[in-house]
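First comes the structure, then the notes that go with it.
Partial complex: the chains shown occupy the same locations as in the complete assembly.
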Amino acid sequence: MTAKTPKYGRLLDDFEVGAVYAHPWEVTVDAGTVALFQASFLDATPTYASARYAWDLGLRDRPVPPLLLLNLGLSFSVHDVSEQAIAHLAYIDVRFPEAAYAGDTLVATSRVLGVKPASSGDKGVVHVRTSLAKLDGAAVCVFERKALVRAGRLHGRPERAHVEKRASIPPEPSRLPPELRETVRVPSRVGGFAGFACDFAPGEVIFHDIGKTVGESEHMQMTALCRNSHPLHFDEVYCAGGASFAKTRVVYGGLVFAWVAALASRDTTGNVLWDMGFDQGAHPAGVVAGDTLFAASKVLAVTPHDPGTSRVTFRLVGTKNRKPADLATAGADLFSTELGKGEGKVPEKVFEIDRTVLMKSRP
Amino acid sequence: MTAKTPKYGRLLDDFEVGAVYAHPWEVTVDAGTVALFQASFLDATPTYASARYAWDLGLRDRPVPPLLLLNLGLSFSVHDVSEQAIAHLAYIDVRFPEAAYAGDTLVATSRVLGVKPASSGDKGVVHVRTSLAKLDGAAVCVFERKALVRAGRLHGRPERAHVEKRASIPPEPSRLPPELRETVRVPSRVGGFAGFACDFAPGEVIFHDIGKTVGESEHMQMTALCRNSHPLHFDEVYCAGGASFAKTRVVYGGLVFAWVAALASRDTTGNVLWDMGFDQGAHPAGVVAGDTLFAASKVLAVTPHDPGTSRVTFRLVGTKNRKPADLATAGADLFSTELGKGEGKVPEKVFEIDRTVLMKSRP
């Protein structure tokens, strides 16, 4: 019997700096994709929820939520980049240069920016830049990320796989879609959520009161919806066999990100017009089904953008099973980067990132 | 460190009779929203399942299911009305005056009709009338409800919140959409489910044979899809800490309502053209994930409407973990209002309501 067991992803020695992987997924996003995402992430940002609000902004329809785009781009890349990875280490410079709409067909490519073996010799860090784009080439989400990968070469990758190229990915994508690059047309809606740029002061901390318990089926559904093929998230036999640090399925980090952002949304993004970028993001600890996620935000900067809008930057953090306010009361340093800490690590912390949004300046 | 913890909803003294809250959610309903709802609620009503059937009726498309509309309206109002509520007490006079379609953007407003402190002084009953409407103002679901709320004033509500007005909500909405207000064009479909108005006799009881076990993820997804922000339904830390009477997440009552209605649907609404209203509804007990719901209906009235259709009113009840037929055999009085009972309460009963439907009179 001739038998084979195809495997995907790459080990450290399979990566070559400068290579570009054209990921095989080609997926038409539709209204159902968007609704399913909204059914897990109770997000208050009006641009992504209301077609009327989006029209007022000058967009042709309600755009696909940015965290769904990031999750699609990241998940499409798993097949070539991280299906063998041990851990996702960092989100860097995430941008949304163009709106995507239901009906658009999306593809992604990743370029290897760096490969750095660890001194231990058994693993290393891969640094890639991924671009999720429409078929006409317009990038809708561009980001860098780092992943921890075992040393060696992967056996079993099919030979006639997806095309690899040396083509360039544009290095400096816009942080705003064309419709918002000149003066922003601020939607005239009266009412809506509280929280305008004038209400946020640098240094201020906001504890988001309500948590969200992660459902077992819902996290697997979101993972499949985004086409994330890492078995850590949906194959219990793989996980129980020792491949998971948690000995069970671990929630895909991009979903933890989206839940934490959603938990902060009624307090911070109820008047946001566009997500201008995420940076310096990491997952200091893993999350499993049944964990309850919480969020806190610290205002880092508020900068006028044009007459009606401002750029507001938050440090957004997520914790599990304990409220950030309680952790802070107990002395936890929530807003410093976990990775840089010698002492004082916060074991409940599961997510941290800088988030910059374009916000209405005032009601 | 300046820190704040925004809170939403209201305590008893925050409500003022006559105030109107314009809820901040503005959401475009799409085909995905509808499909997700149908993926949890196996409903047989043809108008909401088939575009052809809806066209035959004179509607321009398959309308959004009425129980999804009710759940959207109720959920939108949680942010201002009941996020701090202890319990939902009653559904009163629910109507669907106009069809909503995928693509419509919906908003909701609630008017405070009454505030009644309990004699104990620590809580009271708030009575509101909520209207879910399209952006052109056409109401697609109007209902009253009562909730039990703690006394006092809520600290932490953001100041620049959603607009409050004194505008009136139309008091007497239609029970039928414009397309059905004159003579009803009865769809000509031959076949379909059994059960026409001529088959139902006042006094008759129908035990619906099949139950539905509530999934943990699915109830949380439906809750988020509808934008219900009460942590009782999805925040296990909140619930385990004593805020939930069940010490765990409790299924949002509007979903229990929808499941019970769906369980009755093959036996009672397979030839229903429109839901003309619900009234006198309550949740005598709570439901948690893993409970199995059952339904029973009693025919209250059958009244000719026009040459081809009749109005049929059922008393619809839901139970958990025991079949209504078994409870009835054991002597339970299923169809009387639980609240009014001195003795003879049925602890398994989780839902009761009057439901009036417009039904084909005969095949």
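Note that the chains take the letters A and B in the order they are written out, and that residue 1 is the start of every chain.
What we mean here is this: a contact is a pair of C-beta atoms (placed from the backbone, for glycine too) under 8 Å apart; a residue touches a chain by one contact, two chains touch by 3 or more.
Here the structure is a predicted model, which means the values were calculated and not measured.
Q: For validation: placed chains = 2, all identical. Expected total copies in the complex?
A: 3
Convention: only the chains that are shown with their structure count from here on.
Q: Name, in rising order, each residue of chain B that touches chain A in their complex.
A: Chain B residues touching chain A: 1-8, 22, 24-28, 30-33, 35-36, 79, 102-103, 105, 135, 156, 158-163, 215-218, 220-222, 224-225, 227, 229, 231, 234-238, 249.
Q: Please give the residue numbers of chain A that touch chain B in the complex, ascending.
A: That would be residues 30-36, 38-42, 44, 46, 49-53, 62, 102, 189-196, 199, 201, 203-213, 215-218, 221, 266-267, 270, 290, 292, 294, 321-323, 325, 328, 363 of chain A.
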